[in-house]
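The structure follows.
Rather than the whole complex, this shows some of its chains in their spots.
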């Protein structure tokens, strides 16, 4: 591939930047290994001798870091770790690209990165010779949390398809949720989004579910889930096929028979900014779960919790959030061993490469997302890169942070002619000659414009 | 046990929260293993493969942390570590109870906790599935320092019973001292407390020695230990049996023949608050140790020192504080291996469980100690818990921090009748029905009071 050659990417190495970097088959294969590891966590110390994991945490997250480190040590490998911006070379101005080439050269055989900037993990992966795992990049992706969540559901329920899963809380800012919802949709689960009021799931996330996995999205009234959510704007996501028995009377006139799992999330105060409304967040406890349809409802939470799950829930057999946290170790053992080439997944195929064209350009359209790595340190060395999701009118998604852009104008790189984005002429320009512009002003400023 | 079932405690696991969690037999058994480990520290790397120690340090203490980590690594295990409040999930509001269930679930096989709040280690132990070691909880306990101190004395002198040990310095704030004095008393050593003026050993510590180990406590004049202490208020603690030759002319008209050890401590400035008097703290050096009775006096210090032991003492053969620090590694190796079930201590029995009744109540008396974990984050989820040390009049000790309370009133949980604590009626209430109150006002406010 062109980009990998440009950057000197190592052919054949596998990274985990998004949960979509693993196929369903591979995910299920990892689950089976995780169960095996979990049987006796101490019995696998001969798996990776002399092998080193680097945990680079530019944002604190003890639990994620410790679970990765525990997983690597249990496999018999070693761990090197750098935490907090202040103690790393970053303080002297080192770019992620350089860190990737140094730490991901001879220092470590695998890197986990946590970083406040969205897309940071992709940058590290692009420049490192060794596999990179995204341990959370801002509000973007946190795929190993998703793996752990799916593994927990799979282990408890025996399957993922057809599960009725309710997602609660701050569905707007939680990256955990955005990854999870997509993964659940991939595995044909039914999902109810029950947001805390004002923290609804963003529409671009839902649109992506429709586009990507063919999910059907329906607005729903949550009148029959009293006590869990005060919000009205619930959403029901189902696979696009004859519906299973569904949750809501209002949706299909059937009474909900069961809810398999409720996934509660905390209020993401550090990302909410002005949205923060202080007290009054949701709270889940045994009193809200007395109805028969909650009898087998597993309660999950990515932890840490604040008060959104009450302490008297902890001793309820349906509360599996501590087991869920514990599952983080064996599933990460499986993932690490897999990326290090130590596991065979029985012929499981990797995900198919996207056929969408890539648009790369050092001028014209840039990602508009303020905390995208492109607009942070990446300004110094990254070229804008987008996946062209739709051609006419153009819809582009930033290759780093996934932010979608709808440029209004397209120019020809050589002739400098300019076209409206929804004009037929625009599509006739070969993708390598296209230069997208947000608006006419930007195009003219760049010396384009004769075509109109 | 009721409490363990309530909390889901793991039956049979051993924690080290206080030095009293180990019996004398077990302690001596650990010493013998420590000596064996010390013979060749590098020869035991096959003891604990795949096993993980978590060091959770919410307060800095490099030496304690490094000695535990070194011990675990020398046993062939791995270490995961979280230091400083700022970098842990605590910053997002995670409780110790939740940390215990996560880290002490699948992440680690053993946890060492250092925490500024007294009783924090007990909380972690109550909620973790794996053994917990108290690496220092505020001014409360620091049992592995005590183990190391005892081991050093035992190794140098060959025995602990009958030793003449002088404790010097800040005897008020040093948890090291409070643990050590109790342990020395258990092993029938004679102890002289020589405080820096204003930093005398608290009376509740002495009372506990009398109550717990039957120690005899005598005030002493330290006129014949000039140069070591300017304080006048020395205390002599001996086992309650025919006295050995004692230190002080004034006590028994005998001249002291020998002092086996002087244990010096630094000024605990960070805990002194307004007590801090700045300069003028004690200082020990060769010039103060010229008399014949100091000829075989070992000088110990928990380190770090500031100026209370002069640098020209370092080359004196009696100075064993650096050796003492070094002993921290093999004794911790023995402790870790023991708690992980890797050592047999030749049939040594664990300490007998306390027969004192436990008093638990969500209302009524609360621990009055400001930095007790009950009054910090524990407010959110802990129920007050006391050991009933004496029934009439009641003397209760907080199960978390050991602070003793003498409630003035006792009510009946059902009838709501109230009695003075020193009334006979009070004892007739079954312990499960008792509600203790600090004073009448508190009782009335809680709706008790008809009985008077």
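A and B are the chain letters, set down in written order, and residue numbers restart from 1 in every chain.
The rule we apply is simple: a contact is a pair of C-beta atoms (placed from the backbone, for glycine too) under 8 Å apart; a residue touches a chain by one contact, two chains touch by 3 or more.
Just so it is clear, the structure is predicted and the values come from calculations on it, not from any experiment.
The complex is built from one repeated protein sequence; 2 chains are visible, and the structure file as a whole lists 3 copies.
The rule is short, and it goes like this: only the chains that are shown with their structure count from here on.
Inter-chain spacing, taken between the CA centroids of chain A and chain B, is 47 Å. Every residue of chain B that touches chain A in the complex is listed here, in rising order: 6, 8, 49-52, 54, 78-80, 82, 86-89, 91-94, 97-98, 101-103, 105-109, 380-381. If you check the complex, the residues on chain A that touch chain B are 38, 41-45, 60-63, 65-67, 69-70, 73-74, 76, 79, 83-84, 266, 270, 303-306, 311, 315, 322-323, 325-330.
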